[in-house]
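One protein chain omitted, others in place.
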Amino acid sequence: MRKYVLMVLTGVGLISGGLAFPAFAGEATSQSNQVAIDTIWTLLAAFLVFFMQPGFALVETGFTRAKNAANICMKNLMDFSVGSIAFFLVGFGIMFGADRLGLFGSSGFFLSTGDPGTGDGLWQIAFWLFQAVFCATAATIVSGAMAERTKFVGYLVYSFVLSALIYPVVGHWIWGGGWLAGRGMVDFAGSTVVHSVGGWAALAGAIMLGPRLGKYTNGNSNAIPGHNIPLAALGVFILWFGWFGFNAGSTTSGTNLSIATIAVTTNLAAAAASISAMLTVWFQFGKPDTSMTLNGALAGLVAITAPCAVVSPSSAIIIGLLAGILVVLAVEFIDKVLHVDDPVGAISVHGVCGIFGTLSVGLFAQASYGESSGVGAINGLFFGGGLSLFWTQLVGVLAVAAWTFGLAMGLFYLIKKTVGLRVSPEQELKGLDIEEHGMESYAGFQIFVTE
Amino acid sequence: MRKYVLMVLTGVGLISGGLAFPAFAGEATSQSNQVAIDTIWTLLAAFLVFFMQPGFALVETGFTRAKNAANICMKNLMDFSVGSIAFFLVGFGIMFGADRLGLFGSSGFFLSTGDPGTGDGLWQIAFWLFQAVFCATAATIVSGAMAERTKFVGYLVYSFVLSALIYPVVGHWIWGGGWLAGRGMVDFAGSTVVHSVGGWAALAGAIMLGPRLGKYTNGNSNAIPGHNIPLAALGVFILWFGWFGFNAGSTTSGTNLSIATIAVTTNLAAAAASISAMLTVWFQFGKPDTSMTLNGALAGLVAITAPCAVVSPSSAIIIGLLAGILVVLAVEFIDKVLHVDDPVGAISVHGVCGIFGTLSVGLFAQASYGESSGVGAINGLFFGGGLSLFWTQLVGVLAVAAWTFGLAMGLFYLIKKTVGLRVSPEQELKGLDIEEHGMESYAGFQIFVTE
Partner (left out) sequence: MRKYVLMVLTGVGLISGGLAFPAFAGEATSQSNQVAIDTIWTLLAAFLVFFMQPGFALVETGFTRAKNAANICMKNLMDFSVGSIAFFLVGFGIMFGADRLGLFGSSGFFLSTGDPGTGDGLWQIAFWLFQAVFCATAATIVSGAMAERTKFVGYLVYSFVLSALIYPVVGHWIWGGGWLAGRGMVDFAGSTVVHSVGGWAALAGAIMLGPRLGKYTNGNSNAIPGHNIPLAALGVFILWFGWFGFNAGSTTSGTNLSIATIAVTTNLAAAAASISAMLTVWFQFGKPDTSMTLNGALAGLVAITAPCAVVSPSSAIIIGLLAGILVVLAVEFIDKVLHVDDPVGAISVHGVCGIFGTLSVGLFAQASYGESSGVGAINGLFFGGGLSLFWTQLVGVLAVAAWTFGLAMGLFYLIKKTVGLRVSPEQELKGLDIEEHGMESYAGFQIFVTE
């Protein structure tokens, strides 16, 4: 605390000397204040996005079985830890470094451009943190789809490669000055960059792993209920809370007052989606299922992530309503038709709704909102802009799908052939907590171990 | 992220091109910076108040039985989701629209005044979010008093009506330029507007529902212990955390430096109340009960909500000490004497202490604090202001009680006669999770289902 050090030099007690505010001020200007406002906004938003990490951990833990809870917490902690280091060493440079052919960046590794002695350098350091927590979010999405059967060491390898390479390349294309940015694709806070990347990698992982033991028998899908719904609900609330930082923080500027609109569209889409998901599942199965409703809230948040800064609050409600219906149908389809075992619905929430959200920009964008947020005066199909923006968005969706799904399949294949991707059936039955980590999550509690 | 789009246009990689800060700045002024500071303060406070929602969910979940945990999470999620939409469609306009006879507002529905192209429009959008999260808080208080026996569909109806009508009218009276504001009533952050409204509706709900099965037998009150004290404790800590946004955010201005005082009075009142509640219950029953102490902290927070900006830190401690004692006595009285079954003590915490806090303004207000926060140079009875402020506060308390309790009784009666208010005894015994939502909260755990 610099203040104290200064005070000591002058030899007076702090209160007796006035504890004058502020000890290192002097020459504040409107410009320097603006930089400070933008920096603290970006940092606080980064803290909120960091806090999404336990949100993901709790949703995944709550929706799966007690015997794998510690393993799930461990994977989430490592997604963030390994991801932070990987993004520091490699990822940030690939994402935001000097552009090569519109495909990847090639400078700024090791935060080498973050000189603490200059304003620009300090800004890059703040910006790095905001981007690093985004990167870790993409990585952790996959964890849910691969829950309850993945070998821990194989998961670590995946986590490093996604953070160091797969995610940063997509980020460069859309946010780092790459070819999709050049075509005018709009993905304000990452329905595609973060969520559909996570969703495609999750699909690849779930396919390569195969379903959990006992999940599909005689062509039927058996429900494997989660062990702690209150923790899952807390996780969803934490994610919603953190998403305010995720979306509104993506201005990376607190003096850009469209942060207000973004926070509101984010909130309304999530609210609408949880209602429509509840009603959809209620209509389908006769009861308003809590798990599906929780996923509905997340679906709305994922969908509004791309368009949050270019659509009106009313459009946000419509996008949310559609996302809430879509996620219920997608979960059913992936489970009952495709027989891909995704224990928490990550593919539907992040993949399907990430794609939907990205495309919704091409439908609902309204110039007045895009101008206000600085994205530009773009209009989607429903507001007189024609279909060109929609096609641009679709190209982006398809390109990211091809890159991410392709690389992730290759990566998981390599992991399978080397360190191993899946635990043995015996380990799976006993649970990953005891087998992979040598511990129990709920010592003392009587728990039926299923399947 | 606008910055990236701009960068693309200029054709340079972000780091190589300097990642200059900030890409869309230019002409910051002291005025524009002040607007930004006030906006981000209001938004961040709104995020914190949003986060109170899982706080309420966890307190209620923890203090009730395992068989109803998912239902409680669902009610809290829906309070916020339904409340957000209702407040968007109707509530905000009633609360802050053009005044009619001092009774209600009549414009600004659908956020129609929130033009994203103007500073005032963006401010209204930010202000809407702050008010929407307050509205949802009032709704969710009631959930606790009605826990473990309310029919889900009936609860949804209640939640919509409270958010769309009952709460906004009170809000208009006191915060929206209505008749109580005109009389000079002071309720800085909502001991009355939010908490006693919640408390009165909770009382109406608990009366109309009747007690849980087995709660009162032969004239005795039987304790029905909660199933997860650590979650309840986490909920209280989350609420305390969010309350900093609730109270200090109610300046809706970060350049109003009284936010410092407000945060400190809030904190000291909560600390004092948890100590005095603990000592009271310890004295009464011989042991320092954890549940009651947790409710003590909430009691202090509720009580300081009205006076937080007009009293000194020392007065805040006294208010907290009294609230902590009061809540213990009120819980006893409502349970043992009135035989009204309030599973989490919501009526005592939010109703009784909300009233007490509102009245305490008339006793402890000190001109120097009110001037600093902009409320005005008012003094309460103990600081030379006489009784007039106290009477004003009392009028407000009584008027809000009549309106809220009256309407809530009518509403719950209508719900009872139409969609139904209470589940069947069989459903109550089996638990609302399985009966209303078709699921268990703790699959795999061995749990005794009581009663």
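To keep things simple, chains are lettered A and B as they appear, and every chain counts its residues starting from 1.
As a working rule, a residue touches a chain if its C-beta (ideal position, glycine included) is under 8 Å from a C-beta of that chain, and two chains touch if they have at least 3 such contacts.
Just so it is clear, the model here is predicted, and its values are computed rather than measured.
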Residue of B:65, B:151 or B:215 touching the missing chain in the full complex: B:65
Residue in contact with the excluded chain [from A:43, A:98 or A:381]: A:43
Candidate in contact with the missing chain, chosen from B:90, B:263 or B:409: B:263
Touching residues on chain A - with respect to the absent chain: 1-8, 11-16, 18-22, 24-25, 28-30, 32-33, 35-37, 39-40, 43-44, 46-47, 50-51, 53-54, 57-58, 61, 69-71, 73-74, 76-78, 80-82, 84-85, 88, 110-111, 114-117, 119, 122-123, 125-126, 128-129, 132, 152, 228, 231, 433, 436-446
Absent chain, residues of chain B that touch it: 30-31, 33-35, 37-38, 40-41, 44, 48, 65-66, 93, 96-99, 105, 107-108, 113, 119-120, 123-124, 127, 174-177, 181-182, 186, 188-189, 225-230, 233-234, 236-238, 240-241, 244-245, 248, 250-261, 263-264, 267-268, 270-272, 274-275, 278, 285-291, 293-294, 297, 312-314, 317, 368-369, 371-376, 445-450
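In this section, only the chains that are shown with their structure count from here on.
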Whole-Å gap between the CA centroids of chain A and chain B: 29
